[in-house]
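I'd like to ask some things about the structure below.
Here the complex is missing a single protein chain, while all its other protein chains stay put.
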Amino acid sequence: MSAAIFAGIAGFAGSVSAQEEVQPEEVAEVEVVEFGDAYGAFISDPSAAFFTISNLWLLLAAALVFTMHLGFATLESGLTQSKNTVNVLFKNVFIITMGILTYAFWGFNSMYPGDFNGFFAPGSWFDVSASMEYMSSEYADYTWYTDFIFQAMFAATAATIVSGAVAERVKLPSFMIFATLLVTFAYPVTGSWQWGGGWLAERGFYDFAGSSLVHGFGGFAALGCVIILGARRGKYVDGKIKPIVGHSMPLATIGVFLLFLGWFGFNGGSVLNADPYLVSLVFVTTALAAAGGAMGAIFLSWVLLRKPDLSMALNGVLAGLVGITAGADSISPALSIVTGLIAGALVVVSIIFFDKIKIDDPVGAISVHGVCGIFGTLAVAFFSEAAPFGIQAIGTLSICAFAFVVSIILFGLLKVTIGVRVSEEEEAEGLDIGEHGQEAYAIKPS
Amino acid sequence: MSAAIFAGIAGFAGSVSAQEEVQPEEVAEVEVVEFGDAYGAFISDPSAAFFTISNLWLLLAAALVFTMHLGFATLESGLTQSKNTVNVLFKNVFIITMGILTYAFWGFNSMYPGDFNGFFAPGSWFDVSASMEYMSSEYADYTWYTDFIFQAMFAATAATIVSGAVAERVKLPSFMIFATLLVTFAYPVTGSWQWGGGWLAERGFYDFAGSSLVHGFGGFAALGCVIILGARRGKYVDGKIKPIVGHSMPLATIGVFLLFLGWFGFNGGSVLNADPYLVSLVFVTTALAAAGGAMGAIFLSWVLLRKPDLSMALNGVLAGLVGITAGADSISPALSIVTGLIAGALVVVSIIFFDKIKIDDPVGAISVHGVCGIFGTLAVAFFSEAAPFGIQAIGTLSICAFAFVVSIILFGLLKVTIGVRVSEEEEAEGLDIGEHGQEAYAIKPS
Partner (left out) sequence: MSAAIFAGIAGFAGSVSAQEEVQPEEVAEVEVVEFGDAYGAFISDPSAAFFTISNLWLLLAAALVFTMHLGFATLESGLTQSKNTVNVLFKNVFIITMGILTYAFWGFNSMYPGDFNGFFAPGSWFDVSASMEYMSSEYADYTWYTDFIFQAMFAATAATIVSGAVAERVKLPSFMIFATLLVTFAYPVTGSWQWGGGWLAERGFYDFAGSSLVHGFGGFAALGCVIILGARRGKYVDGKIKPIVGHSMPLATIGVFLLFLGWFGFNGGSVLNADPYLVSLVFVTTALAAAGGAMGAIFLSWVLLRKPDLSMALNGVLAGLVGITAGADSISPALSIVTGLIAGALVVVSIIFFDKIKIDDPVGAISVHGVCGIFGTLAVAFFSEAAPFGIQAIGTLSICAFAFVVSIILFGLLKVTIGVRVSEEEEAEGLDIGEHGQEAYAIKPS
């Protein structure tokens, strides 16, 4: 049955779009193993088993990274006020669905295969018959479709990080436009520098799963936006910091657990095959760094704030995860704990610092993703032999600076045209009523 | 160790039940590969690797479909009032656990193997020694147990769909009886028409993962019940529609994300093996259709309702998923976006339409699963070459009509005997107190 369906699709979809210029020479010469007749392939080629296992693992990893988007949605809504919850949830539903679509239309073609292919890559992965040419272990240990879906789930992450930092006062349409432009055009540029085989890859930069390329990028894009947007009203009054507490710690905690879970796919899937040694090592370093991050944040914040702070513990877990992301396959288990501990301590200091300088980031996204993203990239140089300090510093600063500058420009243009901030009245009343005419909760108090 | 345990089970369980008449001829002749000695099998038969990978994928897919039941539970409770939340959650716990059991006793035997085997199939899959005869790649790319658990997770879905539509006024025992009869006896009948190799399968009907067989079935069963049950009091007053808003948009959003996640197993698992090409294609079409559905619903509802509506965005995601389910392996990625867009727009129009004609469906289940289920089945004819329009129309209408008529009869009989609706007082006070003597929340307002 497989074979028949398969032939049907290939025949039909050939008419959907034309594939041109996308085939680099090194791929074009490969003899394609057709998996439609899966049994045949297995019997004639033992390595087909590895291809099939790796492909399945990458698909499951994509599903795990998808789960991170639910984690972001719940974390961000938990850490903000209940009058803005519908708005937060709406943004998160929009980002992941928009992100998958724009990555299909532009992003994936820009980054793969090979070097940066321009914003509107002429060949399209929509062409099913072309996709068959990448059905070979010479291209990768997974199909071209798998490549797309795994990368698409990553791409939307950058915009999600920004969403948290600008929450509770950003104008919805402006954010939607900004997020779309960021995911569609800006993210693939820096992505192509490294994962597309560009200048950073050529110089030996090492960022295994994206401490810089995803998290640093998102964190510094967030910083640019927050500088343009300004703080929430009432946060900094007469030189004093007035905490604006989140509305649901259970939602925030669910978010962090789901992000931790999804990170097994984010880092583990970045092995790009099911190599037993590497995937299991990455699971271990990821978990140990998260645990170290929690410990670092719990105990430092306990000392500094005199109380065991749940928000800090949660941010510590995320800090450890961001910190290990660049070196999850090259830092040893013992040193991944150290990486996590430092990241967990760093996030506490960073959150307090940004609050002091009146950068208002309701969820701590700049500290968790931006600051710990840079630290994680440098940790590769400190704690492994995968790359020297110089190129790690150059790489992470280039990526973060690019994200920051692009955001300043894009968000700045939006500010002077359609505006980026809701009115004072709407901010006070809440964006749920103002933007959506809907409230998040109708729980009868008992 | 495996081999020893294995022998022990086979020996013991042989006494549990007797297996008779279940072996179709084409299976009976197959030489059984015994996997208890897994290493031996791998060394002697390279295709055993594919069997093992496929079996693992189907089990993981079953776990993902299980996750959809948590998605339904949270979606339904989020979109209904807090005074009925315990009732909603109780129904959902009951449906999945009851569904697994009755599918074990009757459903699975009715549908598999081969054609419809009668309501009380004489041979039982409980017989472990019999199950061994299906441990061969000639039967399927997975074990008979895997077949059961994957199909069982599907079966309970039909009743879950009804649960949402009848929420907030249905009498608990009546619903429990109805749901049990629907899952146990009605679902396997239409299932056998297609997946059991019945008359629709013979005529070339194509419903890959159940746009009609699961979602259309559930949606039209829901319509039948709602017609008999009537609207919630206060919903339609003096010819006007009074919205009854849900009590927690975070819960509803969690539900939709979990359903999206689980759908990778629902559709991806329906490939029925780990074929790298097909499974990755299905992941891509599923994700793109969901994304298209969100876009279609967001922008059409923004135009029609003047506000970006979160509930509509959420229903749009589900509409896209239901819409692609019938053709997830045969519609191209580009056209899966189109399928999603149409489904997302359709669900907005449909929800508004059913509200206009006073069919009160608190969660939009009839529109999402019923209307988009029919559309998705027809989309196979529009957007792929898997089947012509004629048989798709005949198939989906037959299945939906069967579900509708059976529900009218069953639920009608319950109405005239034990009643299907709670008292006016109980509806006002809430079913949580009325049916369960328990409240869902005790959150101290701050």
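Should a chain be cited, it is by its letter among A and B, assigned in written order, with residues numbered from 1 in that chain.
Just so we're on the same page, a residue touches a chain if its C-beta (ideal position, glycine included) is under 8 Å from a C-beta of that chain, and two chains touch if they have at least 3 such contacts.
Note that the coordinates shown come from a computational prediction; the quantities given were computed from them, not determined experimentally.
Considering the whole complex, the residue from A:Asn92, A:Thr160 or A:Thr253 that touches the absent chain is A:Thr253.
In the complete complex, the residue from A:Gly164, A:Pro188, A:Gly218 or A:Gly268 that touches the missing chain is A:Gly268.
Of the listed residues B:Met111, B:Ala152, B:Val226 or B:Val284, the one in contact with the hidden chain in the full complex is B:Ala152.
Mapped onto chain B, the interface with the missing chain covers residues 2, 5-6, 8-9, 11-13, 16-17, 35-36, 38-39, 42-43, 46, 49, 51-53, 55-56, 59-60, 62-63, 66-67, 69-70, 73-74, 77, 85-86, 89-90, 92-94, 96-98, 100-101, 104, 125-126, 128, 135, 142-143, 145-146, 148-149, 152, 172, 248, 251, 254, 435-446. Residues of chain A in touch with the missing chain: 46-47, 49-50, 53, 56-57, 60, 64, 81-83, 137, 245-250, 253-254, 256-258, 260-261, 264, 268, 271, 273-281, 283-284, 287-288, 290-295, 298, 307-311, 313-314, 317, 329-330, 332-335, 337, 384-386, 439, 441-443, 445.
Everything that follows uses one rule, which is that only the chains that are shown with their structure count from here on.
Averaging C-alpha coordinates per chain places the centre of chain A 31 Å away from that of chain B.
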